[in-house]
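Of the protein chains in this complex, all but one are displayed in their positions.
Up next is subunit A:
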Amino acid sequence: AFFVFNQKGEVLISRLYRTDFKRSIADVFRIQVVSNSDVRSPIITLGSTSFFHVRVNNLYVVAVTKTNANAALVFEYCYRFISIAKSYFGKVDEESVKNNFTLIYELIDEINDFGYPQNSEIDTLKTYITTESIVSTAIAAEESSKITTQATGVTSWRRGDVKYKKNEAFVDVIETVNLSMSAKGTILRADVDGHIQMRAYLSGTPECKFGLNDKLVIDKNERGGISDAVELDDCRFHQCVRLNEFDSSRTISFIPPDGEFELMRYRSTSNVKLPLRIIPTVNEIGTSQVSYVVTVKASFSNKLSATSVVLRIPTPLNTTGVECKVASGKAKYVPAENVVVWKIPRIQGGQECTFTATADLTSTTVRQVWARPPIDVDFQVLMFTASGLIVRFLKVFEKSNYHSIKWVRYLTKASGTYQIRVSPRTDAHIMMSDPRLRSFEG
């Protein structure tokens, strides 16, 4: 069975597929999960009934089963449902679900039959499930038989009769940098989650070939001693890419869907170039004050610049006020979240910005435990890839042999994953910098 609940546990959408459930199963979920503040697992099994839930905004997307179901498939399906809903009505929240519930039922029935996921390609779905009602006439019948062939065909993601005046293809390489750095500046973990987003506006059924850096190593263990090569630990492709060919000859060839899609996802952990370096110094002065000095260094070419840089610097829970001094950007203390938000609209490559602040603390009788969250940095750098990945070519072959224009953009960003840990220096912590423990970090 499939449900959508709101925050209060009211059922917004319910669709039962098998005979073994009654609607009352929804109440069980409400009692066990929605009104339970301490839910520690996304799957809950009560008796022989398992509830899989995913939270999105103020909604619960829930799948229920009595069998030994494929858990990964269920969650992938829930997320697919969310992304389909997003592309149909912009955002997924209680209001949009309520306003579009008939459409959602139509969608659910199309993407899932008897508990088996069916076609979930947004582009194809949009051809026959629309927000306007379709009238089934004799003419429409021909059209829909075309649709159905597409929905089940070998290239279920593309219609055959696409035409454009101008044939264009846009390739966006978007990299998200994950970083966690210890307070002493040691990189604990740095890797890049990249994805290549493509917008293809190409006529006919074009055959595309895609080429990345010359010195690209895709399987770590195949490396033949090249040190400056870009190494991808793993990559995954949209279903249009012929996996067999990639496996045998490392070529990426495909017939693209029409419009926007994610061609490829990859991961890289070696030779990651960190665009921003953060050097924090945090000192606890007695029990009443904490002083901060945070320096941001942009370590990329000075022709480029980082934009929308936002640092979130955590403060202790008993902070009363923070006095900040910044040379560039704006810094503000947000008491509700216990952070100082420092926004810098633009940092040129090679530039350095510094933030100094003092936080005043109230004296509390019980010393509350401060989890010392890490400093979190969000930013975007255009035309820069942290992994060093470059798109070398994109070739388009089509029967009519038209000329096509291709565009490539690069973007490296971080949001919520670029973290630098803080350990305030106090007497208690001096013990922690035991030389034996440090030796491996050098």
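The rule is short, and it goes like this: a residue touches a chain if its C-beta (ideal position, glycine included) is under 8 Å from a C-beta of that chain, and two chains touch if they have at least 3 such contacts; residues count from 1.
Here is the rule we use: contacts and distances are computed from a predicted model.
K.L.:
One chain is missing here; what is its name in UniProt, given the choices "Aspartate aminotransferase", "Translation initiation factor eIF2B subunit gamma", "Ubiquinone biosynthesis protein" or "Adaptor protein complex beta subunit"?
P.N.:
In UniProt, the chain that is not shown appears as "Adaptor protein complex beta subunit".
K.L.:
Of the residues A:N213, A:S253 or A:T417, which one touches the chain left out of the display?
P.N.:
A:T417
K.L.:
Please identify which residue in A:R23, A:K209 or A:R346 touches the non-displayed chain.
P.N.:
Here the residue in touch with the unshown chain is A:R23.
K.L.:
Please pick, from A:T102, A:S363 or A:S400, the residue that touches the omitted chain in the full complex.
P.N.:
Final answer for the missing-chain contact: A:T102.
K.L.:
Which parts of subunit A face the unshown chain closely enough to count as touching?
P.N.:
10-14, 17-19, 23, 40-43, 45, 47-48, 50, 52, 54, 65-73, 75-79, 101-102, 105-106, 109, 113-114, 116-121, 128, 133-138, 140-141, 144-145, 147-149, 151-154, 156, 178, 180, 182, 188-189, 191, 193, 219-221, 233-239, 241-244, 246-247, 262, 265, 267, 269, 369, 371-374, 416-417, 419, 421, 428, 431-432, 434, 436-437, 440-441
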